[in-house]
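The complex is shown incomplete by one protein chain, all other protein chains being positioned as in the whole.
All chains are identified by letter, namely A, B, C, D and E, in their written order; residue positions are counted from 1 within each chain.
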Amino acid sequence: MILVRKTWARLGAAALAASVAAPAFAAAPAIDKGDTAWMLTSSLLVLMMIVPGLALFYGGLARTKNMLSVMTQVGAVAALTMIIWVGWGYTESFGDNGNAVIADFGKAFLRGVTPATFNPLATTIPEYVYCCFQMTFAAITIALVLGSVVERIKFSAVMVFGAVWLTIVYFPIAHMVWAGNGYFASKGALDFAGGTVVHINSGVSALVACLILGKRIGYPKEPMPPHSLTMTGIGTGLLWVGWFGFNAGSAVAANGVAGLAMINTFVATASAGLVWMLAERVSGHKGSALGFCSGIVAGLVAVTPAAGNSGPLGAIVLGAVAAVICFLAVTKLKPRLGYDDALDTFGVHGIGGMIGAIVLGAVASVVCYLAVTMMKPRLGYDDALDTFGVHGIGGMIGALGTGIVNDAMFGGPANGGKTIAAQVLVQVETVAATIVWAAIGTVISIYIAKVLTGLRVSSDVEREGLDLGEHGERAYNM
Amino acid sequence: MILVRKTWARLGAAALAASVAAPAFAAAPAIDKGDTAWMLTSSLLVLMMIVPGLALFYGGLARTKNMLSVMTQVGAVAALTMIIWVGWGYTESFGDNGNAVIADFGKAFLRGVTPATFNPLATTIPEYVYCCFQMTFAAITIALVLGSVVERIKFSAVMVFGAVWLTIVYFPIAHMVWAGNGYFASKGALDFAGGTVVHINSGVSALVACLILGKRIGYPKEPMPPHSLTMTGIGTGLLWVGWFGFNAGSAVAANGVAGLAMINTFVATASAGLVWMLAERVSGHKGSALGFCSGIVAGLVAVTPAAGNSGPLGAIVLGAVAAVICFLAVTKLKPRLGYDDALDTFGVHGIGGMIGAIVLGAVASVVCYLAVTMMKPRLGYDDALDTFGVHGIGGMIGALGTGIVNDAMFGGPANGGKTIAAQVLVQVETVAATIVWAAIGTVISIYIAKVLTGLRVSSDVEREGLDLGEHGERAYNM
Amino acid sequence: MILVRKTWARLGAAALAASVAAPAFAAAPAIDKGDTAWMLTSSLLVLMMIVPGLALFYGGLARTKNMLSVMTQVGAVAALTMIIWVGWGYTESFGDNGNAVIADFGKAFLRGVTPATFNPLATTIPEYVYCCFQMTFAAITIALVLGSVVERIKFSAVMVFGAVWLTIVYFPIAHMVWAGNGYFASKGALDFAGGTVVHINSGVSALVACLILGKRIGYPKEPMPPHSLTMTGIGTGLLWVGWFGFNAGSAVAANGVAGLAMINTFVATASAGLVWMLAERVSGHKGSALGFCSGIVAGLVAVTPAAGNSGPLGAIVLGAVAAVICFLAVTKLKPRLGYDDALDTFGVHGIGGMIGAIVLGAVASVVCYLAVTMMKPRLGYDDALDTFGVHGIGGMIGALGTGIVNDAMFGGPANGGKTIAAQVLVQVETVAATIVWAAIGTVISIYIAKVLTGLRVSSDVEREGLDLGEHGERAYNM
Amino acid sequence: MKLIIAIIKPFKLDEVREALSGIGVQGLTVSEVRGFGRQKGQTEIYRGAEYTMTLVPKMKVEIAVTDEMVGNVVETIQHSAHTGQIGDGKLFVLDLEQALRIRTGETDEEAL
Amino acid sequence: MKLIIAIIKPFKLDEVREALSGIGVQGLTVSEVRGFGRQKGQTEIYRGAEYTMTLVPKMKVEIAVTDEMVGNVVETIQHSAHTGQIGDGKLFVLDLEQALRIRTGETDEEAL
Partner (left out) sequence: MKLIIAIIKPFKLDEVREALSGIGVQGLTVSEVRGFGRQKGQTEIYRGAEYTMTLVPKMKVEIAVTDEMVGNVVETIQHSAHTGQIGDGKLFVLDLEQALRIRTGETDEEAL
């Protein structure tokens, strides 16, 4: 039992879901066609989140003269990640043995990987499929970082920064939080689909990068309205659809946990989208289309770490009234709690259940709204497309919130196997470490890029637009 | 045998396809990873039909100044539906017990639902997945209704109208046609993927709503050409791709019936798209791009109720010549008919088979073309984006046509288990009831919204555009 | 053993992957829900590649005044293909018996096909699903051909040309390369997902068609910049995401080979995209967004024939240094080679492995870049959207390259069962035959269209734009 | 001859054109412009970043007329473009020395 | 000095510009306009709703020239923009009192 209790989040969820009876390690890995079909689909869905999803979401927010530069930087840095991933990324993050920080380099260029091999973290799908799935996570994380420095960073700088950043920031953090012998994984940190590894990581790195790069010429006086919110709308839709590959895919199986992650990703996102518009109305403005899109992304980010760990989420900040209702429901059912029948207790707190997902999305939406509309102007830094405001802050709320909602008291699967206090402590520790590691790693990567290629385009190119200056093209000749 | 014969459409098709031998109810529900993978994919495909699919299809048809208003209303009403669905929608439509009109509210906020529970209507996939799948059907239906009232209805009115309409129109109709103890389901109505529940329902509601709201300022004198048929084209493509989640997903399994629904959805749609352009040429105009897109949607709508019930569809209106060929084929094979070996007889009428799907699409396309181009101008109502013309009329043709093509004489699976006349009678009864229920429900919902928020934006806002007036943004700053 | 050795590529790969022990033919066909789920998804992914993928990729490259004409021609010719496919396409290509060139017409209009039947080429998925999957291949191939003749070919000519071309070019070639008794299949030609059948076929046909049709008015003097590279960007993203349905789908199962095809499709494409930009920089220009998109497509095309046949691809043209490394690795492992344990040797050459996929993409990208930027201007033909330059040339590199990388020496599955020389010879033979057959077939089809409808629009219509002239609409009214 | 330049509200364009056709004006040229004046533009907000668009969309209509037509054309435009709300726009009259119809080479009065 | 305003068919722009460079005109300013005249626009149909676009896309070219150049420029434009079909467009000449090159402050003749 002790071994099982100390199981880390993702495998725990997968094991629990797959076969409550037989512990996952004993059974020899054998391909399950259903799981494989879903993981093949999930991998291409996360690619869709990058191209054309994020490329359009970010591109629409930029000015016309920089549309192609944003799309190409997002696409090219994702392509670069894929080459690096099969080179040394996969083996550094999810290879065999190694230590608490990185794995060994035995599988460089996928040495030894064949259609018949399996990764211990996903024993029912071919290793190639798991490798592709994790590859897309790395690609979208570096692509997200670019959001704060677009419209002024050189294409060549993005390539150099990306390569270094992946190697010294993403791969180690992915290993520490997700790999079997990872430092935080062993301590029982819960990050179902990347709240820390993807969103806090990219948000913090984006903030550090834009502080170093400095503001765009004319910011904030010169009006820089999004050149096409239609494109941002298309991007939002594709991000939401693709995100199921991200969240429900992280169950690494076509099972009940994937279903749970899917419904949480529907509900938390829907509530966050509507609440952002409400926040705008409350602060005296019209509910905006961009507000709805931003809320959708904030909700998606917040639910990511909790998707499969939350079970029907408990109420986080529900106010006195809701708390009372949940409390009454909980005391009646408390005695039936117990780790081993976790699966049955999953849904025990229906009444608090879905409200949790809704509230998680709502809380994340409001906090991100305040970060983007109040904090940024006051502090005056130019996080161009609000990567820190949405992904950094949203990720933190999700990651910390997971610690709370995972507990059986709120209907969570309690697969962290700890009391709320202990679980939240681990979450805080993981979040703090991620922030520090990402910040330092970004500073190093940025300065390497600065030395090798220089960071900013010339002021002429910035004024005329990076599309013409860096790529010799216009986005539109209509 | 009697019990099997009276089985309702969806379960019947699923049961037949899944295991002809073992009746579905006896076997204890057990997760099938392949079915679950396909249903996870289907659910996110139907979300893609809403955002960005329908949001772009409708948005492209609107004027530039209302693009964001259309996209945001479609997205926000879908998000609202998701919250209401987990609140009381799921339990009202597909909960346990209840009566012929609605189920009981035992599963409010998904109380008692866990990754390990199953809904009796889908015994091989987790209940969460089935809940998500049906959620997206509710969301797209209310989003479709907006098509007739865009460019003048207030955002707040859409929210109130949506909440009330879902509760008193969609949930009851979904229960009556699809749930085990639903009124029409028990009478053997066939609606494989929503011909009545989604399309006739939304089409009629859209017509009633736009009659109440009245015309747009300047309609029909002032030219209101679509602001971007490119966006409508993208929407059409995403709707077609997503529709497989709608039609083939409604087989609730990755099996032969899903394959049948897929091929029908390819063929009927392709024929409808081409036939609409032909109809334009026949009436002396150039075959148009918007004509092709409208035909595609009309075909998709028409095949929806028939997708899995049609088997290789028989010829509906084939003209004397085709009828003779089919007649000869039928008389030779008549004696072999019989319900029990339904599966074998599926393909017996190959010769009539695929022609049926092609003709169903063609007929729907021509009738919808006439409705949109002739009927609307003459009657002078402002169904802005032709929701009634395409979805209402197309749905009726599909729903009534299903009654005919389902019969073994046309190679249908005859899973309604009745003679053509009896089956068509049930279909007519269901269609008529849906029309009346939807009309009354819409009038009630519209007036509640009128009281709470008022329906139309001011004439200034309507002239200047709802993007600026209601959301304070422009879609394009190029 | 002899029978197994002579197995053709696709079935070989499928058989090998599915169950190395039991030969595929002995086992009675039985539905595998996981495979079916993946093949349902693959079919709709390839449809997404056509609409809106290719329609946007090509549409963005055309001028504003021809945007709708390009989108409608691509969509309509795909719809026409679907009707023809269920008519006589499926039976001509993959029906029963027949000869080395075409099958018999027993399954016209899918006669005899039911949800419970199977095609011998895909014994774990319903025949309807396999029929849909292959249908989308036919549709995208004819749609690709249009790329060279857009902006001047009549819509009616496209319909006539398409119908004839499919019947006398695509269906026979598909049968010869992929069907059990196909001429080239029997000789052991390897074309995993359509390098010859789709890309060389469409590329050559496009070249011949544009030579017959002649140049656009004003080409090359009048500037014809793409009207919206944003649309081309969306198209590129959707093509890449959809292509997994193309390549990984061609494994006809959710298994290790599908995983292998997926990772190759990630890596070769990523490298091709980046290398095209490098080629631009090397030849003294700025790395362009369109360059990145073109590279992506060139990489996708090149990896198509090799996706499942390559195993971890060997180095094709790696230069002296890389060759030495591979050479050392190979000589150590040579003695362990042998056909029967093919699956184990798959990954034996890890070190050469992934480098192969990367290099295949890079080589294809450079050669296509030169074809498009140097060869076309010099020879002066107006292949409007470079269908020949990218798909023709890219397909040839992929098809010939497959012959090399398939060999166990480069870690390939050697499922062709021949020495490199013999395999390359078969590949060359197949490529040459495809070129000749496609060229002749295209000439015949074009002239039939010329007689029936005339090929080019009038010069007035061409100058004013085909949107207005042929469809009476504008793409944008912003 | 005179060149009359009118800056009017976009949705008034059809009305003005029809009114001018009514008094025999067979040709005019229109261009989309943006105006700055007493009429303030809308405030637009993108994620908290507020922009008051100082420039408001207007339509510029240019009509070459014979001297006799000037008064009639000016009055017709003023009447048809009028809403009484700020931002109705302006009318400018400039002297037009020569005019020529490219198709036929006709000059001055015949060219209009 | 004179300000010459030419309304021409869009696809003729390059031809006119090259012809003007040929006779020494180093600068001009172009804007997209829409014209109303004898040339009728296309009929467009969207799902049965027919719109006859009365306004046809045209190009407006403005060139400031010295008095001596006027005749030559007018003739060159008329020749290069001519197709003989309805809608070829118009040429207007207005008196230009002052001109100034912002970069150098040069005025009148030197500014052109």
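The rule we apply is simple: a contact is a pair of C-beta atoms (placed from the backbone, for glycine too) under 8 Å apart; a residue touches a chain by one contact, two chains touch by 3 or more.
The structure presented is a predicted model; accordingly, all values stated were derived computationally and were not measured.
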Identify the residue among C:Gly203, C:Pro226, C:Gly242 or C:Gly273 that touches the chain left out of the display. C:Pro226
Check each of C:Gly106, C:Gly218 or C:Pro377 against the chain that is not shown and name the one that touches it. C:Pro377
Taking the full complex into account, what residues of chain E touch the chain not shown? 3, 17, 26-31, 64, 94-103, 105, 111
Touching residues (missing chain, whole complex) on chain A: 222, 463-464, 468, 472-474
Per the touch rule stated above, chain D touches the missing chain via residues 2, 6-8, 31-38, 54-55, 58, 60, 74, 77-78, 81-95
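Please note the rule applied: only the chains that are shown with their structure count from here on.
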Half is the threshold here, strictly exceeded: which of B-D, A-D or B-E has more than half of its contact pairs identical to C-E by residue number? B-D
Chain centres from averaged Cα atoms put chain A and chain B apart, in whole Å, by 34
At what distance in angstrom does the C-alpha mean of chain D lie from that of chain A? 54
Residues of chain B that touch at least two other chains are 32-35, 37-38, 41, 225-226, 228, 234, 254, 285-286, 288, 290, 472-474, 476
What positions in chain E touch 2 or more of the other chains? 44-46
Pairs of chains in contact here are A-B, A-C, A-D, B-C, B-D, B-E, C-E, D-E
